[in-house]
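Missing here is one protein chain; the remaining ones are kept as they sit in the complex.
Presenting subunit A:
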Amino acid sequence: MSRGGSQRDGEPAGTERGAVPVTADGRPRTRGWSDGLRAYALEIRGIFQGGERGPLVVIAGLIVIWIVFQALDDKFLSPRNLSNLSVEIVGTGLVAVGIVFVLLIREIDLSVGSVSGLAGAAFAVLNVNQGWPEWTAVIVAVAAGTAVGAFHGFFFAWLGVPAFVVTLAGLLIWNGLTLYLLGASGTINIDEEGLVASLTSRHFEDPAAAYAVAALGTAGYFLAAHRRRSRHRAAGMPYRQTAEIWTRTGVLALVAFAAAYTLNRFQGLPLALLIFLAVLVVSDYVLRRTRYGRRVYALGGGVEAARRAGIGVERVRVAMFMVSGTLAAFGGLFVASSLTSASPTTARAAGSGMLLINAIAAAVIGGTSLFGGRGSPWSVLLGVLVIQSIASGMGLLGVEDAVQFMITGGVLLAAVAADALTRRAEARRGRP
């Protein structure tokens, strides 16, 4: 705003206006640092405009966060804390993957926090109070999330109620249902040796497990890239240079094996992390490589275009809310697992929106756009690492909840603002 003002007035912006003098035009006193700022602004803009630089900025941010917290508390980068972090990200991360599906079609699901609480409570009530077998209770709890998503999708896609209203109502409804389910018994402790508890407590202690996953991931990436390259070359089309493929594979291998090494120095590969990575791989494949995923992106790029191309817009919309509900419920089981309980207190917390905000922030920080059609499940991995690193670091430092809320909200706002700026910069250049 101040920038536009100083352009209009044509007067040099001074420090007394409290403005960033991007257009300052000539006072020797301010030229030095205003030029510096201008260069910095251009640099920032360049980063936002770069195709692949987005993730690099997030990685740089993550490294800064890690260095700062490590400087404040040297336990932060310990194998123990990093290993715990790798488990803590999973609940929020799974919910955020569901959010990505909904964001890709340019909608929002505000109910995911409540739905995850509902799934945890439903599991606890069915398994502990009703004595159902764990597997059955898990399936019913996750299916409940799917059904809730279908319910939201129906109101949105077929009745035309805006998604944010439907899911805002859902936020309250499912939170209320959770409290109602728990009402009679209060806190329910789940079996600490059971299936759901093991989701977050189980670790593959054999070091070979973590290394095998790292090797498998790296090899899988390399083979896929190589196969793609040979097919393109065989068809006489442009293809990636071998050197680029090797570099990318090398970087991936470095990160994967460093992570495996760190995890092995504590308790080995956590089951939760393995499940999370599997969900990421599968959802990324579905979105990028299948006919179905193409429809999802098409819907985010232009509903009318998608409709005219014969895509069943309503069906895709309902399906996206079902995916979001399912993953929210699945993520809710991981939250219940790490607490080994479902209680009215945690249910109220789920309804308060912390998990919801973390999940949306994770998706958006990672580079999934709120404006639809752009992003990927992998963005969640980076985003949720940023969010949970901040939470974990603040937890280690003993920062009180009140401050944590403000910081998390601020991070979300910053991520969304960066998304809006990117979109504006791209609109100016005529890119999507």
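Annotations
Everything below uses one rule, namely that a contact is a pair of C-beta atoms (placed from the backbone, for glycine too) under 8 Å apart; a residue touches a chain by one contact, two chains touch by 3 or more; residues count from 1.
As a convention for this text, contacts and distances are computed from a predicted model.
The chain not displayed here is annotated in its UniProt record as "Phosphonate C-P lyase system protein PhnK", chosen from "Phosphonate C-P lyase system protein PhnK", "Electron transfer flavoprotein beta subunit", "Na+/H+ antiporter subunit G" or "ABC transporter ATP-binding protein". The residue touching the chain not shown here, chosen from A:His226, A:Arg240, A:Arg265 or A:Arg307, is A:Arg307. The chain that is not drawn here is touched, among residues A:Ala210, A:Ala298 or A:Ala415, by A:Ala298. Those residues of subunit A that touch the chain absent from the view are 228, 231-232, 235-237, 289-292, 294, 297-298, 300-302, 304-311, 372-374, 426, 429-432.
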